[in-house]
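Note that one protein chain of the assembly has been removed; the remaining protein chains are unaltered in position.
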Amino acid sequence: MGERGFHLEKEIIPVKFALVEKVLDLARANSLWPVTFGLACCAIEMMAAAMSRFDLDRFGAGVFRASPRQGDLMIVTGTVTKKMAPVLTTLYEQMPSPKWVIAMGNCAISGGPFVFEGQYNLVEGVDLLVPVDVYVPGCPPRPEALLEGFLKLEEKITGTRRFPRVESAW
Amino acid sequence: MVNDLLKLAGSDAGKMVIGLVGVLLFVVVNALLLTWAERKIAGHMQRRIGPKEVGPFGLIQPIADALKLLGKEILTPAKVDKPLYYLAPTLIFVPVLVSFIVIPFDASLQVADINVGILVILAFSSITILSILMAGWGSENKYSLIGAIRSVAQNIAYEIPMLLALLPVVMLANSLSLREIVEKQQGLWFVVIQPLAFIIYFIAGVAETNRTPFDLPEAESELVAGYHTEYSGMRFALFFLAEYTNIFIVSAIAATFFLGGYQGPVLPGIVWFLLKSYLLVFVIIWLRWTYPRVRFDQLLNFAWKGLIPLAFLNLLITGGLLKI
Partner (left out) sequence: MVNGLIEEIKARVMGAEPVEVSYTEKGYHCALETSPDKLSGVVGFFDEKRFYLECLLCTDYTDYLELVYLFNTHLAPCRVKVALKIDPEHPVAPSIAAQYASAYWYEREIHEFYGVLFTGHPNMAYLFLHNGIDHYPMRKTKVPVPSEDQARLDSFKPGEEEDTFFINLGPQHPSTHGVLRVVLKMDGEYIERAEPVLGYLHRMHEKMAENRTYQQFLPNTGRMDYLGAMSFNLGYVLAVERLCAIPVPDRAKFVRIIATELNRICSHLLWVGAYLADLGALTPFLFVFDDREQILDVLEGVAGSRLTYCYFRFGGLYNDVDDEFIAGTRAFVKRMWSRFSLYEKLVTGNVIFINRTRGIGTIAKEQARKYGVSGPVLRSAGIACDLRKIESYSAYDGLEFDIPVGGHGDVLDTYKIRIAEMENSLRIIEQALAKLPGGPFMAEKVPKKLKPPRGDVYQVVETPRGELGIYIVSDESDGPFRMKWRVPSFSNLMIFPELAQGVLLADAVAILGSLDLVIPEIDR
């Protein structure tokens, strides 16, 4: 176990409904409704990912819900400050489980470009507040990167990957 | 055994049960289909594709959504007024189901032909307001409460022109039964005689379903999600279901009253009926993705100062002409 963040105990379910669980997971992976939670610059790229060129809705993830009660996924897009931290935790707690978190951008991952000695207003990484499932690095990450993040999350939920992985040319 | 069942099915009570099951099925299928259609149509209007990866053309998408909502944690916020909070999403279904009972899908496809059909629909549709108010009050959330209050004001304001727009048709048809109204339109659809009433009804109908440009109770930029802000999972799905069913009902009534219901050449009646209804549903979706939202006072002014006098005038003229 690492130093940072949360480590949730795996929930113990006495009886496993294997098939039901599987079907539900499949449904969940294909219907990840994000909570509208734009923080800073990265939020614009998140919006861009939902727009015509990238269209998150193709994967059923385009239904941005304004109320945390109706979302499944919180995309933390940007810098989390100490003043914002309690709000973020409350929002996370208001979401009904199962719920997931994507940390989008360097700020959400580690504080990004704003870490310096003597800083007084920054939470250095959202994983200090809530458990994070997928990290999408970049400053800001391109919309493609966020899409990849979604695919990763789907893979995490169902265990299978939607598209064949693109091999790097390098 | 089989015979018994058939006999049972033939009886009045049996018919009712079969009808109810059918209606429930239709409600669910309709809502699933409409959510898919809405996202797809919105997508294409917005130069994108919409759901595509889940099943062919994304057709499985609504099922995945529904299953997901089913599988969500059942979450009750700590401060809510429990009885109201629990009851609201269920209660919103009563008017929906009742309305379906009297709508004639085809000449012989109707759960029950009540001779005051339209009154039943209008009377019960007021319950929707009640449940919205319950949801808003019970949620202990300011956004919900404002949303609910807006909704009540809006629905009361638009119920009147809605009724007034339907009355001329009742006068023309000389009946309150929906099936008879359809039968009277054999030669000529009432929309030809009553274009104004049709438009007034349709506008009021869009307002009744809380859709853009009249979606104030849910105005996202002002009230987050309006009266269902605090609802999650299956309870939220019920509101969703009711909303889409309501859209269909408004369109179906418009089709029945003004567009000749199931009447039409060649194709079977039910096909005509669904065709007309879904055409109107499409228009409602189209409006939503085109227009901004009106302001609260503008909305009420429009109803009280615009639609209601106009509807009265229309009623008077129709009455006068009928007398002559």
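Order as written gives the chain letters A and B; numbering starts at 1 within each chain.
The working rule: contacts are C-beta pairs under 8 Å (C-beta built on N, C-alpha and C of every residue); 3 or more make two chains touch, one makes a residue touch a chain.
On a predicted model such as this, the values are computed, not experimentally measured, just so you know.
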Which one, A:Leu39, A:Ala61, A:Ile75 or A:Leu153, makes contact with the chain that was left out? A:Leu39
Among B:Arg47, B:Lys79 or B:Lys305, which one is in touch with the chain left out? B:Arg47
Where the unshown chain meets chain A, residue by residue: 36-41, 43-45, 47-48, 51-53, 66, 78-79, 81-84, 87, 91, 113-114, 116-122, 139-140, 142
Touching the unshown chain, chain B contributes residues 42, 45-48, 142-143, 146, 150, 212-213, 215-216, 219-222, 224, 289-298
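As a working rule, only the chains that are shown with their structure count from here on.
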Centre-to-centre distance between chain B and chain A (centres being mean Cα positions), rounded to whole Å: 36
Over in the complex, which chain A residues touch chain B? Could you list them? 23-24, 26-28, 30-31, 51-52, 55, 57-60, 62-63, 65-67, 69-70, 72, 95-98, 162
Over in the complex, which chain B residues touch chain A? Could you list them? 39, 43, 46-54, 58, 60-61, 63-68, 70-75, 77, 220, 224-225, 228-233, 236
